[in-house]
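Pasting a structure here, questions to come.
Missing here is one protein chain; the remaining ones are kept as they sit in the complex.
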Amino acid sequence: MSREPVTLTIDGREITVPAGTLVIRAAERLGIEIPRFCDHPFLAPAGACRQCYVEIEGQAKLVTSCTTRVAPDMAVRTQVTSELVRRAQAANLEFLLLNHPLDCPVCDRGGECPLQDQALAFGPGESRYIEPKRTYRKPIPLSPLVNLDRERCVLCARCTRFCDEISGDRFIELYDRGAGERVSIAAGEDFRSPFSGNTIQICPVGALTATPYRFVARPFDLSSTDSTCAHCAAGCAIRVDVRRGKVVRVLARDDVEVNDAWICDKGRFAFAAPDRPERVTTPLVRARGLEPASFQEVLGEIAARCRGGRVGILVGGRLADEDAYALSKLARTVLGTNDLDHRRAFHGGRAELLAAARPMSVTYRDVEEAAAILVVGLDAEQELPILHLRIRKAARRGARVFVLHARRTRLHDLGEHLLVRPGHEAFALERIREALAAGGDGPEARIAAALAEAGERAVVLAGPRLAEHPLAADVALGLAERVGARFALCARRAGDRGALRAGVHPTLLPGGRRVTDDVERGQVEAVWGPIPAEPGRDAMGILRAAAGRELDVLYLVGVDPLRDLPDPALARRALANAGYTVIQGLELGELEPYADAFLPAAAAAERDGRVTTWEGRPRPLRAARAPLGLSRPDWEIFVGLAEALGADLGLGSLEAIRAEAEPLLAPREVPVRSSAWGAAGPPQWIEERVLFTYPLLVDEGRLLEGATELKAALEEEPFAEIHREDAEALGVADGGWVRVRTSAGDAVVRARVGETVAPGAVFVPFNQPGLPVAELLAGRFTVGVHLEPAAEPAAEEVA
Amino acid sequence: MSERRPRVDLSSAVGAVASGMATILKQVFRRDVTEPYPHVIVPPPPRSHIGRHRLNRHENGLEKCIGCELCAFACPADAIWVEGAENDPEHPVSPGERYAKDYQINYLRCIMCGLCVEACPTRALTLTSYYELSFTSREEAIWTKEQLLEPPPPLGTDPVDREG
Partner (left out) sequence: MSDGPRIITAHWGDERVIPYEGYVRVGGYEGLRRALAMSPEEVIAEVKASGLRGRGGAGFPTGVKWSFVPQDTGKPTYVVCNFDESEPGTFNNRELVEREPHQVLEGIAIAAYAIRSNLAFIYCRGEFLWPGSVLRRALEEAYEHGVLGERVLGTDHRLDVVLHRGAGAYICGEETALLSSLEGYRGQPRQRPPFPAIEGLYASPTVINNVETLCFVPHILRNGASWFTSIGTERSPGTKVFSISGKVERPGNYELPMGTPFRVLLEEHAGGVLGGRALKAWTPGGSSTPMLTAEHLDVALDFESVQQAGSMLGTGAVMVMDETDCMVEAVRRMVRFYAHESCGKCTPCREGTWWVSRVLDRIEAGYGRPEDLPLLEDLVPNLLFRGFCPLLDGAVSPVASGLRHFREEFERHIEERRCPFTGRGSATGVAEPPAPPAPQEPAPGPVPLSEVLG
């Protein structure tokens, strides 16, 4: 589409817009609001509701401004200047209201309803319709999250178009015709889309309502705060609605640079965790039992233990950027250790160094405008849902999408999948690299040709699966560099990229500066003062050290090693043998017996700060309410601990932290190293069957606690996905039971047999209810596995 | 600026004084209107809506209140707290999908303006003529849904007031 400017007049005012712009958008630019229902800026024009009539000089009929594109010298008259348009819009509103129930007082949309607003602004005062209204049974639950009220529906088809055009999860569709047309879902189906909540938000009436928000509040009850979703590294713009100190709703905000207008259901519905009764909001210290104490007391006690002792720090994915920076500085300069790590899998290598040093190598816009996208080791829908939507958008705009992963992802309808066994991604990448020169006609050659053709408009997105071999991500990076593609190592959790950039890492300091490099360390020492020069231990190393009684203090910040890390047996030993265990977070959970001190942290919705997206883009967190009890933002606790140790971090405010961090975190070049296999050697070709696992979008994660309806809608029973060939060889039937045995343990789960995983690979989702898969792991998220058919377990054995 | 004195008209001044004195004399001989409340309780005029609120029920016993919170929205003093919830279709509290799970009026805040009654779409909320609203604690000033659903007691029976 050509984008030459076109000049037209709307209500006598001249405006110049790019060719192809819709009249309704051009009017918006002039501040003229044309009423509309079916039109949505991120959906294709439909022209269904007929509310946005305008008059165009020289055309006999009124036209809908949401389907009419601008033309040179077009003269448009809206309801502002045209009586005819005003009458037509009023008539159309009368039609829309014919069968619309007058239940605004009990409707969740009442007070923020486009139909209500526009009926008030443009509609006739009274209806001339005297017949009985159409009635339906209601509400109809489309899923545990979404309710449908067909009487209120104005059939604008926004919801069905969203499912068709944006998420591709076509669960709902219009059914029947004429006055009997209605939104329906197939018999026996639930609206199991992780994006279903968006249909509720874009519904212009109260036809789709959210179960968790049903009758909970009215718009005038709410105080709203614009913030960023901290559930993953997508960084979606959200609005947090609070009623009397309690978060009751989360909505997506429009941001074309990040999330367009969408968020996933986790971001929308998982907000109850900080309000659970299990939350601990006072500092605790172990005396006879764990007893409440003041921050001063507890920090003093911890400081006494840390002074002169060996400290290891494990960090979860929850920290804001300022927290990470303060912690990095605290560990290095006050606690005198490099033993800190935020990762649960280990990339290492140059790809990680680049991610630490250079933000924004790939942006959402780059993805959207790409000609070819290679997704490696990432299940985008489950891990970074909004990135997934961008990839889909790109595919709809013509991008060729390839997925190199051990398991089929939800991009399967738009992209080509190359299923490889976990740990073998690097081999496949090597084959693609070879095919760049050699050609051929296999999938690798197709990927190579598409990447080469796209050149600068190619994007390689590497995900967490690549962390299973230290340098697999470097191979992906090498491939990207070879074809001139943009490359990003996609962090999954909201705090990951920020923590990496700030140096919550055993060998990297802020900005990806290496501890072992005297020059680079010197640059940080110039700001911070002396830093230990020997590299620290990584997360598993810290656990091993604690288990071997080498640590005096084990400091756990927003992490539960029993459930988040792939070796719970080691974690238990570490917790038991650590000299002193400090827990900092929202609650204690299973860590309670091990805790010697507890420091209550504020939840994301209770504090200001920043989080960094997978792109490296800083996004603002804003407090929607005050922290509960005595809990405090993590950075304040770190500063307080430093003070208790008699040190001044010089980080008295968020502004101070940002000011100090900014020069250290400025994008910088990293030395080019050869991308040959490093010290770890090439990955091993694995012959035995391999179990691999990663968390699905909705699992038993801490921040999902309390999101009952969300879990009911999207959480799955534990299962083992097995390739058909393997299943046949083993005699395992689809839906039958299979015993999964690894070196760490065994479990009986239901088998799902198909071609959705690579042959030789077995997928079991991480942290599903009833099956703590971590118990089967031995230090990594892949593990050799032995399978055998099993009898249906007795109820307690499953659990 | 020159100072100007008002000209005094003697005859009108005498007349004014005389009419003032007449008013005073009339009042001196009028019957006392002060009610010896609480010893004698004068019933308010019939249909007067001057006192505390009441939540009404339909004839079949269902609550008229649908928990829409429009009263709370209308309230200029933020005296009303409503929390809606979904009716159990088997045992509905009110007709339709929504009912008031919680309903409170804080009489320390209420200014008896009646805007809440105006706003109520189901005539669930009305004012009664029960004006004996005195409290000895903040908690007591907050009337719960259960209390508001009850018809007001006869005037003069409030134990707090009887002490006077």
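A and B are the chain letters, set down in written order, and residue numbers restart from 1 in every chain.
In this section, a residue touches a chain if its C-beta (ideal position, glycine included) is under 8 Å from a C-beta of that chain, and two chains touch if they have at least 3 such contacts.
These numbers were taken from a predicted model, which means no experiment stands behind them.
Looking at the complex as a whole, the chain kept out of the display touches A.
The chain not shown here is touched by just one of A:G31, A:G178 or A:P277, and that residue is A:G178. The residue touching the chain not shown here, chosen from A:A26, A:C49, A:A119 or A:A790, is A:C49. In the complete complex, the hidden chain is touched by one of A:L96, A:I432 or A:I531, namely A:L96.
Residues touching the missing chain, restricted to subunit A, are 45-51, 53, 60-62, 67, 87-88, 91-92, 94-96, 98-99, 128-129, 131-132, 134-137, 140-142, 154-155, 157, 173-182, 184-190 (touch as defined at the top).
Here is the rule we go by: only the chains that are shown with their structure count from here on.
The part of subunit A that touches subunit B in the complex is made up of residues 103, 105-106, 110-111, 138-139, 214-216, 218, 220-221. Touching subunit A in their complex are the following residues of subunit B: 66-70, 72-73, 83-86, 96-98, 121-122.
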